[in-house]
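Worksheet for the structure shown next.
In this view, the complex is presented without one of its protein chains, the others remaining in place.
And then subunit A:
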Amino acid sequence: MTERDGTPPDGSRRDALPDTEGRREPGEAPVDGVVLSEEQRRRRRSRSVAIAVVLGALCVLFYVVTIVKLGPAVLIRPL
């Protein structure tokens, strides 16, 4: 049990955490301990969009550079 495998430092597990809000029924799925605020959710979304844009741009860049490096000869091929 370490911090790296997702277990909290005190050795407890997320699904063993007490239901502090008292809404959990026996047998019901465990409530996760981390709830994002609206601001955190909004910022995570903007980070995700930025990563998507960067990855898309990299794909375009690699495609264009490949065409440039291969040159017009890439179109000359036996059919």
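Rule of thumb we're sticking to: a contact is a pair of C-beta atoms (placed from the backbone, for glycine too) under 8 Å apart; a residue touches a chain by one contact, two chains touch by 3 or more; residues count from 1.
Quick note on the criterion: contacts and distances are computed from a predicted model.
Note on the omitted subunit: UniProt lists it as "Protoheme IX farnesyltransferase", one of the names in "Zinc transport system permease protein", "Imidazole glycerol phosphate synthase subunit HisH", "Ectoine/hydroxyectoine ABC transporter ATP-binding protein" or "Protoheme IX farnesyltransferase". Think of the hidden chain as still there; on subunit A it touches residues 3-4, 6-9, 14, 32-37, 39-40, 43-44, 46-47, 50, 61-62, 64-65, 68-69.
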